[in-house]
Every structure is written in structure tokens, then in C-alpha cells.
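This is the structure, below, for whatever I ask next.
Apart from one protein chain that is not included, each protein chain of the complex appears where it belongs.
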Amino acid sequence: MVLELVIASGKGGVGKSTLSSTLALYLAKQGYNVIAVDADADAPNLHLIYGIDRWEIEEDYREAWIAEIDYDKCTMCGICAEICSYKAIKLIDNRYVINTIICEGCLTCSLACPKKAIRRRQIASGKIRIAKTPYGFPLVSAKLNVGRPNSGKLVTEVKNRAKELAREDTIIVIDSAAGIGCQVISSLAGAHAAILVAEPTPASFSDLKRVHMVTKHFLLPTGLVINKYDLNPHYTRKILEYAKQEHMDVLGIIPYDDNVPKAMAKMKPLVELYPQSPASIALLRIVSKVEERVVKGWSEWFREYKPRKPVPYKPIILKPPNIGKG
Amino acid sequence: MKIKISVTGGKGGTGKSTIAVNLAVSLLRYRDVVLADLDVEAPNDHILLGIRLTNEQPVKIMLPFIEYPKCIRCGVCAKVCDTGAIIITREKLPFIIPRLCSGCRACYFACPVSAIVEGQRIIGYTYHSKANTIHGSLDLITGVLREGEEHTPPVVLAARERAINIAKDVLLVDTSAGTANHVAIALEDSKLALAVTEPTPLGLHDLEMILELTERLGIETWVIVNRWGIEDTTRLEEVVRKYNSSIIVQIPYSREIIDSYIKGKPLVEVHPDHEISKIFYRLAKTISEVI
Partner (left out) sequence: MPKIAIASNSKGGLEDVVASRFGRAPTFTIIELDDKGNIINVKVIENPGVNAPGGAGVKAVQALINEGVDIAVGPSFGPNAKAILDEMNIKAITIPAGTKISEAIEYVKREIGLA
């Protein structure tokens, strides 16, 4: 069975990429068939950590549309500007202009235009890149073109490409974006397990709870890693208590370590460059636990840590007056 | 005459929110300031200010409801739905899946018999809170996306509009990290963007992306280098020059900033005489003179 593990955090900069790059590297060295996926399409970083400077495959992802106004037909009625949900259409120098950076391509304006003066054009919303890491396993990386929307679709496509390369026993390690929006949701959809990373600060704790809520919507068994734990032992304890209450598998804690940014600056994984560094030792302990508990012991781990009480997503709906069953 | 300044930066965790909050408090000494936290997926400014969110208002997007007696079962609504939120049942009737609906209204306009009525769905909230600082009261507008919702832009827009409505002088916007279109929406119409980066290859890579975005949006950008001192900055300076920008401030790595971050009070309040606090005040003065 192909095993999909997603690393997420809610808050940016807490160590997702450090953990996912180390996990993929470790599993590969242990002899597993591994594919690393960089699903942080806004700001992909895994290729920098692995020291990849050239892509073997680089393709445009073209599943995006933007709207274009045909000025020969436009009668300046302004309906498009009024109904655009993103306020992407503005009156500039006596013409209605669509801001192509903000336009989401929903094409509602083209449907609403009484003169059918708006058409759609397909554009590249981003790129899918694939390269072999110096350690023998492939990295599939997403890059969203600046300003584009719907990175969720790009993330899904990148995961599909990884699955095409996968064998029956492959482990796919997915480095997700920060946040909890469509990019992260697309990363989590269809995954088997989530490993959440937090640092001991109020902001990171708050974001951890939010992304954890989303993993509960998806009924994912969830592990926890606390990074830079020694910066604030009090908050580390608070987060560990939360993890215990929520029945998350605490996979380990990592001390603050100056060598982490140093290794990133040298474009090499920390555990390769400074294997005796405190963070390396902690990371290796964590990834070996992941191997034991999540990979080798999958069925038991899944049964133990899948959410006990389902917390399904429930939309908050306001019905229009005078309508029957919606 | 309202002026908008945005604090942004491609890479997460570079210190954007810490800088936005400290800058807002410093600016309050010279100008009237409203701070808008448009990082709606992971909003943190209220935590850094140590205040609770108040004055909740829901952010609603349109949710279609089918008037089944009028429906002629043509299936056009399902066809035009960009997000696959409409499925067709065995009886050929359309059925809406609320979570997938982005509220774009394409179905509403496409229906040939006007059988679609507009309801609404709440996907998030905006808040208006006040922080008591040494320079007076700071208004904070925060946008929060509801967990499980995919659609960030409408919440960013709602929070942005709420902030614009109450701002009298300077509107300081804290965008989220990254360069996706909800960041572009947060940045729009800024007179000045402050791009926060750190001097590492990852920071540099993401800085280039945010500079490309602000260039395309036509926004003058200054670069703030945070955690300066951990790396050599030659390549960083090259990139900054390439985009006709300049490094306006370098903030050295400091333990006190981390502690203030954890304690929930901005550094400029807890240690106003700290060298970094002085950097913020100087920056605030420069900005207030330039705009």
C-alpha cells in the first residue's frame, strides 16, 4: 500500500521542511522506496535543502483561466465590476480593466455580461518540477506563479504525479504549506496520516489547534513534533498537555540549534552535514520512531491514533427566505 | 487621505507579524494607525499584542439554493461550476455541496430559468479589537478563516474593507506569507510594501518571489532583513538591486524579541530603549515622513 504522510503546522517557519526532508532522507537510507513532495507551492524550499539546482522535468500547469474583456463589444454597463466577488475589475481611464493577477477565473463575469463581451483564456498557473535528489529518490515540487489563486488544484496535481511514479510499497512524504486553506486541505485530502510541527509560542500553539481541527475533519491519525522546545519550556508543556488530551502521538521534541540555519545556507540536510548536532540527534530519533510506529506498525498505529470522536466539517448555512428544502 | 502600507514577505516565519505589530505601535507615536491582520488562515497579531478578539462580524459568501419547482433539469449549473460543487442526482436534479462552493455565482447567472436563489454561507469572521499601548489605543482588524473552509480570498477582502472603513490616516496591513492571490489582494493599493526576509538561501528565494509580485502590482518596496548576522548578505543585495528596491533596515537576531513574542507584548513596549526598539522608532519616523 502506498503510504502518504503529510507534514503540516499552521504556522510558517516552525520546521516543517526540516522534518519532512529529514524523514524522506532517513526512510530512503533505510531502504524504503520514497518520494518527496513539496506541496508548499507558494514558496517551495525542499529543492534548496536537498541541493538540487536543475530540474529533470519542468512543466507548466495550465488548468487555470482568466477572463478577458472584448472592448469591441463592451458597452460600459459595469455589471462585471459590480458582481466580481474578488473586486478584480475596476474602471481605469474610462475602461473596465480586469486585474489578471487577482482574477480567479471563475468566469461569473462572462456569464453575467449582457453583451457576451467577456471570454476566457487559459493560462499557466504554475509549474510542476521533478528531479532526483542526490540521495537517489525523486522530489516532485510545485511552484505557483506569483499572484495566482487555487493552489489547491496545483497541489493535487503534484500529488498525482508522485503517485504515478509510486510503486505498491512507496512512502510519499508531503511537505505542506503553512496555513489551513485550500493548499493545506489539498495536501491532507487522501493522506493516511499527518505529522504536525509546532514551536513553543502562543502564536504557533494557536495555529496548531486550527490545523489540527482540519486533520480531525479528515479523520487523520496525527503525530506531533515540537521544535525549538527549549526556547520556552512552559509553552512546550502546554502543547504536550494538549497533545495528550487530544490523543496525538508525541513523536519527539527538538532543541534549538544554530546548525539548522547553517545547514540550510549550505544547501545540505542538517543530518548529513552536522550529524552529531543536538537537533540532528533529536530528528533522527523522531524519524526512526516514525519508521517503527507509523510505517512498520501502520495498522496498530492507525487504530490507536485515529480520532476517537469524529468532528465532521459542518457548513454554517443561511437559507434564503421562502425556500423549501435547499 | 488614507495611506496603506503592507508588511509582507514570501517565506513564513521570518518575523513579519512581530515587525508589523512593533511598527504599528511605533508609528502610533507619530500618526493615527489602524493595523489589519490579513493572514486569515493563521492570524497572530492579536496574540502578539496580548489582546482578545472582539466585535465579531461574520464573513458570508453566496450559497445557491435551487427552486426545484422551476428547475428544468438542464444540468447547465453543474457544468459551469468551477469547483465541482454541484452534482446531478438520479432524477437529474442539481444538488449543492456547500463546502466546495466558492460563492462565485456562475450557476446563478447560467441558469436559463432563474431557478437559483441566493442564500449565504459563513466562511469566517472579522474582528475589531483595541490594544492599549504606550502611545495610545491601537485599532486591530483581524480576519479569521473558519477551519475546514478552503476559500481564503473573501475573508481577506472583508477584513480589508472593514479596516479601510475605520482607518483615518495610516492603514498598516500584515499579509500572510507566500505569493498567492490572497496576498495580492491584501497588498493591492498599498503605497509602500515592506518585504521581510532573512539572509538565508530559503529567505532569498522567497524574497525574489515577493519582489516579483510587488513589482507586478506596481508597489514600491523596501526590504527589511530580519535575523541579520546569521549569514552573508551579498546575494541578497544583488536581488534587491535587481528589483530596484533597497534594504531599509537590518534587525539583528536577538533573544529579547523572541521573549517578547512569547510574552505577548511588543518589544517596543517592554523594552523601549532596546537597540531594536530604536530601529523600529527610526523606521516609523522615516515612513511617517515619506508618506
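A few remarks follow.
The first chain written gets the first letter, and so on, giving A and B; residue counts start at 1 in each chain.
What we mean here is this: contacts are C-beta pairs under 8 Å (C-beta built on N, C-alpha and C of every residue); 3 or more make two chains touch, one makes a residue touch a chain.
Predicted, not measured: the structure shown is a model, and the values here were computed from it.
Among A:Pro138, A:Gly152, A:Gly223 or A:Pro307, only A:Gly152 touches the chain left out of the display.
Of the candidate positions A:Met76, A:Leu91, A:Ala124 or A:Leu219, contact with the unshown chain belongs to A:Leu219. One chain is missing from the display, and on subunit B it is touched by residues 83-85, 87-90, 95, 97, 99-100. The missing chain lies against subunit A, touching residues 1-2, 63, 152-153, 156-157, 160, 163, 186, 189-190, 217-219, 312-313.
By definition in this document, only the chains that are shown with their structure count from here on.
Centres computed as Cα averages put subunit A at a distance of 18 Å from subunit B. Residues of subunit A that touch subunit B in their complex: 10-14, 17, 41-43, 45, 48-49, 83, 85-87, 99, 101-102, 104-108, 111-112, 144, 146-149, 151-152, 177-185, 200-203, 206-207, 210, 213-214, 217, 231-232, 235, 261, 264-265, 267, 313, 315-320, 323-326.
Of all residues in subunit B, only 10-14, 17, 41-42, 44, 47-48, 58, 60-63, 65-68, 80, 82, 96, 98-99, 102-106, 109-110, 117-122, 145-154, 157, 176-185, 188, 200-202, 205-206, 209-210, 212-213, 216-217, 230-231, 258, 261-262, 264 touch subunit A in the complex they form.
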